[in-house]
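For this depiction, one protein chain was excluded, whereas all remaining protein chains were kept in their positions.
Note that the chains take the letters A, B and C in the order they are written out, and that residue 1 is the start of every chain.
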Amino acid sequence: MVEKNKPAERGDTSSPAGSLLERPHRVESLESVVIRFAGDSGDGIQLTGTEFSKSIATGGYEIVTHPDYPAEIRAPLGTLYGVSAYQVKYSNNPVFTSGEALDVLVVMNPAALKMNIDDLKHGGTLVANTATFTPANLEKAGYESNPLKDGSLAIYRLIPIDISGLNATALKDSGLSRKDIGRCKNYFALGFVLYLHNRSLNQEIEKVRTRFAGKPEIAEANVTALLSGYAYGEVCEVFDTRYTVSDEVNLTPGTYNSITGNRAVAMALVTAAKQTGLKVFLGSYPITPATDILHNVVKLPNFNITAFQAEDEIAGVCSALGAAFGGSLAATTTSGPGMALKTEAIGLAAMTELPLVVIDVQRGGPSTGLPTKTEQSDLLQAVYGRNGECPVAVVAARSPIDCFHTTLEAFRIATKYMTPVIVLTDGGIANATEVGRIPRLDDLPPFEVKFRTDPNGYRIYERNENLARAWVRPGTPGLEHRIGGLEKDALSGDVSVDGANHDKMVRTRAAKIDGISKDFAPLVIEGSEEAKLLVVGWGGTYGSIAEAVRQSIADGHAVAHVHLRHLNPLPNDLGEIMERYETILVPEINLGQLSVLLRNKYLREISGFNRVEGKPLRVSELRNTIEGLA
Amino acid sequence: MVEKNKPAERGDTSSPAGSLLERPHRVESLESVVIRFAGDSGDGIQLTGTEFSKSIATGGYEIVTHPDYPAEIRAPLGTLYGVSAYQVKYSNNPVFTSGEALDVLVVMNPAALKMNIDDLKHGGTLVANTATFTPANLEKAGYESNPLKDGSLAIYRLIPIDISGLNATALKDSGLSRKDIGRCKNYFALGFVLYLHNRSLNQEIEKVRTRFAGKPEIAEANVTALLSGYAYGEVCEVFDTRYTVSDEVNLTPGTYNSITGNRAVAMALVTAAKQTGLKVFLGSYPITPATDILHNVVKLPNFNITAFQAEDEIAGVCSALGAAFGGSLAATTTSGPGMALKTEAIGLAAMTELPLVVIDVQRGGPSTGLPTKTEQSDLLQAVYGRNGECPVAVVAARSPIDCFHTTLEAFRIATKYMTPVIVLTDGGIANATEVGRIPRLDDLPPFEVKFRTDPNGYRIYERNENLARAWVRPGTPGLEHRIGGLEKDALSGDVSVDGANHDKMVRTRAAKIDGISKDFAPLVIEGSEEAKLLVVGWGGTYGSIAEAVRQSIADGHAVAHVHLRHLNPLPNDLGEIMERYETILVPEINLGQLSVLLRNKYLREISGFNRVEGKPLRVSELRNTIEGLA
Amino acid sequence: MQKIQINDLTRKDFETSQDVRWCPGCGDYSVLKQVQLVLPTLGIPKENFAFISGIGCSSRLPYYMDTYGMHSIHGRAPAIATGLKLSRPELSVWVVTGDGDALAIGGNHFIHTMRRNVDMNIILLNNRIYGLTKGQLSPTTQLGRQTKTSPVGSIDRPVEPISLALSMGVTFAARAVDIDQKNLRDILERAAAHKGTSLVEIYQNCHIFNDGTFEAVSNKKLRDDNRIMLEHGKPLVFGKNRDKGIRLNGMRPEVVSLADGKYTEADLLVHDEQTDCTVMAYFLSRMHNPDFPVPMGVFRAVAEDCYGQSVRSAEAIVEGKRGPGDWDTLIRGADSWVVE
Partner (left out) sequence: MQKIQINDLTRKDFETSQDVRWCPGCGDYSVLKQVQLVLPTLGIPKENFAFISGIGCSSRLPYYMDTYGMHSIHGRAPAIATGLKLSRPELSVWVVTGDGDALAIGGNHFIHTMRRNVDMNIILLNNRIYGLTKGQLSPTTQLGRQTKTSPVGSIDRPVEPISLALSMGVTFAARAVDIDQKNLRDILERAAAHKGTSLVEIYQNCHIFNDGTFEAVSNKKLRDDNRIMLEHGKPLVFGKNRDKGIRLNGMRPEVVSLADGKYTEADLLVHDEQTDCTVMAYFLSRMHNPDFPVPMGVFRAVAEDCYGQSVRSAEAIVEGKRGPGDWDTLIRGADSWVVE
């Protein structure tokens, strides 16, 4: 059985993957719907998608979303590369990915049709805004004839609607300008789609009124558009089915919300400040797809958290290190190229043994690569990418919600072991949303930090049972001391060029990091116990792998799945678990970086499933591979 | 048989390790001497050591030297941490390291005695400048009584000489100031030691006159000091043995010289310019122990080589990349922390597929670490330390002379495969000297570079049989094109966000780098064919390993040694070779970085011999390990 | 670079097949156009142009220029261009950068390039915001401005790029507004002609994230009272009716009216772009709205040895003394010995 929601046992610094916004348990049922909205980036697609998912989620369904922006800020209207899309999968069963083949596709123009139609299931529903299928737009999209009329879409259930026109008609008395009326059309579309999915409008109407509280005419116009779209559904005779996903939901009672991975990281920073009573300091430099974390944090100065936009990545990490020296919980956020720039300073953090959390929201590389696409290719950089023998802890989040728990755990490790910790998330989970139950503070693993204040017999590199040195806050009388990047005497902390001392320090720093694994909760094996095939994953591919494994099992294949949060050190029980299986499959959005770590550590043959296409692994393809090996 | 001097077969881009300054063949003979000079860093120790080694080397002996400076620029006189030392081993047999236990130790003050005496063999010769054994100096060195007099040195053959006094007497009529006379004392010491080693003075005298050509009084005073030291040896009755190392040398005829690794790199840059006719561009930022390469190169603007001291390491590597784009042979030189800063730009070089040679003279890490000490701990950074899937070629030099060949090979690989190549040397071989035969230009592997000039059908990422794209020099009509860090279409080179294209490009870049190994010469296995133990080494530990293996074999143990120049990709024949041996031992001055690469690639259990003490591996200790495993 | 006769180059020759992908209304379009118009007039063969950029909306410009080009990494274009120019002095090297690219992450290369005076043309598209990453604070964002990373208004005092460049001794510095086509074109031509580093700061409107930040100097109705056009040798006069001027009061500048007869043009400061010291230009670079008009045009243009020339003359000194290097002698080294 896939035990997606079973909280792991708690170790000292470990925490369950999936409890801020805890994931619900429910009864089995297989029905689910995958829907994608697509249109010009100016069409409000992201907003429509978000609103739709919220409305669905509040119905108690599980959802996973996948927003997909064009690389350009504002691509010219109607172009293929200017198409923006937003995909949602929902179900009353656990949902792990935003889905593959679409049940419903809503397109606002020909370019959106062209770019997305291939993903629609045969027999799937296609809603198209006919008003935009003008000769000029068709040409921009590369259509020679109008696909809505030339029969080429016959295999789909086509619902052509003059969304622009109907919306304009509905709002002709609103007193708004034509431009403003045009802007309401996404609410018309939303109303229609909500009808299609059998959702009521009440809540949505309330939300529109709150959102546009300052502008009542706009609010009312949008409400009218929503209602008109819904009404159009009711009267429309073009189609005959509404989607009805069983709503026998069985959620743990509580307050729920949806959250993106980037916001979850920001919430973790706030929570760390709350739990410890310490100031949190975020030193950062904007870079896609990590910037949203900073955007979230700058709005929260009243939560004992200082955000600093530095002049570059190096200053970002260095300012954080300065704050760590000062006794704050310090973090820096970035993505691949920024990570590359921070490595020298991370080395200094490792050498001075200061707690520092470095969050790398991975994107397509190398170099500038594919900045708006996801990838898992910074793992080896995180583990090995510094000069000298410079081990640091590396952890990875598996889902948007897990970004919260993983970041908090990173802070617990950093302060307990006095070490930098690298948190790997990725562009996929950073922007996707997941729904879960809101945790209360006491639900979370405890997090307390102690500074040394006793000057008696203080030695900078004296270590406790975890091999960690003491954290001393400047301002504490009698504990004045100097640290730095030069090698230091193993006890006194004075500069030392002694060879034996250096060897000792190098080994001690390595042993300290290795020792972190004693705190990890036992790994959770999902899937069949009697399997011969073990799928080992890490980070943001969790959804795809869990879904593929689940489908394979449902289809009668024996396969097990273990998903790693801890990449350095690796969990102590992993070797023993791997020994139980004949074949190890490691799916990654890279050319096999976890494979390198596993092969090196366990000397095991590993099968890789590697696709580096800037997007989540395709469940169907992965499933084929699994079933070939199981 | 240790086949140290057998040139390897030549592949296309490969070259024998050890032919600039080709290493001599000779008849067997075991005699060798290890001597160390030590004194205040102001005492001219480095000069004395260098002069002594030159004099020995011109006698046709093989030598290896090891200079050891204090970390401070000018440490206060007489302090322990201000001691500077220079060690030479010479023999008429192949010499691989600067030796361990000393036959002769020359100390210019009590601090030098204190810091070095433990390395002197029982019964070894100790020359001490008695004039400096004053109460004040003894105290600074931490001596409670005068060791020259208290009998504590009885196990050595002590030769106490009032070097300062005798030198002053000899020069009292020179007309020089007291300070200047004092400065001559190292020539007095040199004269004495040369007598001790049975060398004639003629050549040395000539050299002093050339060196001080502008200042004849100083020249003559130094000559007098030399002669007086020598004469003192002749008349001195304190000791009874002179060192006589058999000089039945059997060198390949030719011109010989000694060279440090850093200078050898500089000579490689000059040679690359000479061979290709292209301009060489070196963009660099000073950092110990790499700076000397830049010091050497700035003196050579008349060799078609432009050296640019940039504002930082990032500008250093970026300026080199700009020059590479412009069609020059471009290099950047650095050490660990600087390497960390260059990784983002190396990623750009990999993405734009431009040839770039990055020379990392490794030093003790992490962070600032032990800047004046050697280490091999940047290997994994070189192989894995960049964001994204970003493979580059990595090669390492095994000895000072090999720095020349390895750097030239790096340029050949870079231009043939259009890729960055990282050259790893280290603080040990960078500053040590090795003697060898001077090559002629036609002795070297050919090196030619072709630019594309034909505009017909040009596509930026069209590839040849080596998967390399064409190098196009700006200024060529009709070939105008744009490259950059964003992923590009596999053929046209236009920006592409297509997933399948990205996957293809990621794999193609990886395949290109993997393909380089087809050019490598077969690995040379030194030592016994029937051995069960294979020692696999890389880089600057060659000397220690070769010597330890040789000694073990001489002692009747069966052991083989293979030493890698190519770390990425690894040589094709390595796997098959490793299979022939039961046990693999990998000695490294790190915690096992080559081990990681080998375990990952070959899934073989590896024994590590790891000492991270800032200095070459100790032959005796390594030998014990070898003999325990063999 | 020698000026040669190339009659047949036109703007079209510098256009690429790539769709230009800036937002509709972005100021970058008009800069691209002017650059494409100026290049054919310079008498430089098309294949000798190289455009290097960093990362940002602005840094996309080289993709739209049919010349040699590199869209490099964030902030590093001047360093790349330096290596290119030093190794290939015959090329015409252009750097295209943004306020974030040049002045945030790239600040160090920016200042050292100014100091070295390598012969290249730097086009700094200053929109006072990070465009490509969607609207964060940049080093030139005005105090109090709300952005995605300064929700209650920026507290970072803005950089004045021209002051910064002057303090590092830049030999050519000028400023223009994106849509002021004539002035922009003149300045680009002068920058191209200048030997040494030329910095052209262009006030560029980011229609999406910082619309209107340059309104006062770009809006045809407002601009004459808010800007002053610098002209070498001419007094500092401005205003729709050319009725205002800048006078020096001690070491302080002062706006005076020429309308009321108290002051005449003779009392005003006279612009001198060629003084060897940077103080005059620096003084101008400190003038900002609303107290002063913003200067447009050339702040400084002086002839000094550029770095490349100095490199080459240092090379020549060595070569003059020692002759061209002889590989055999060098490789043999000073005290080699012969074994027979």
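Everything below uses one rule, namely that contacts are C-beta pairs under 8 Å (C-beta built on N, C-alpha and C of every residue); 3 or more make two chains touch, one makes a residue touch a chain.
Please read all numbers here as calculations on a predicted model, not as lab measurements.
The hidden chain, counted over the whole complex, makes contact with A, B, C. Touch with the chain that is not drawn comes from one residue among A:N202, A:T255 or A:N456, which is A:T255.
Of the options A:L158, A:L176, A:V270 or A:A558, the residue whose C-beta touches the omitted chain is A:V270. Interface note: of C:D13, C:D156, C:D186 or C:E231, the residue touching the hidden chain in the full complex is C:D156. When the whole complex is considered, the residue among A:V88, A:C318, A:A470 or A:A490 that touches the unshown chain is A:C318. Only one of A:K121, A:R157, A:K279 or A:K504 touches the absent chain when the whole complex is considered: A:K279.
In the full complex, the hidden chain is touched by chain B at residues 72-77, 79, 81, 285-288, 291, 294-295, 298-299, 307, 309, 311-313, 337, 367-368. Residues of chain A that touch the chain left out of view are 20, 24, 54, 57-58, 60, 207, 249, 251-257, 259, 267, 270-271, 274, 279, 281, 283, 299-304, 306, 308, 310-312, 314-315, 318-328, 330, 344-345, 347-348, 352, 437-441, 474-486, 494-495.
Although one chain is not displayed, chain C still touches it through residues 104-108, 111-112, 115-117, 139, 152-153, 155-160, 163-164, 166-169, 248, 251-253, 269, 272, 275, 277-280, 282-283, 286, 307, 310-311, 314, 317-318.
Heads up, the rule we're going with is that only the chains that are shown with their structure count from here on.
Averaged C-alpha coordinates give centres for chain A and chain C that are 40 Å from one another.
Averaged C-alpha coordinates give centres for chain B and chain C that are 44 Å from one another.
Chain geometry summary: the mean Cα position of chain A and that of chain B are 47 Å apart. Multi-chain contact residues of chain A, defined as those touching 2 or more other chains: 81, 337, 367-368. With touch defined as above, residues shared between interfaces to two or more other chains in chain C number as follows: 55, 73.
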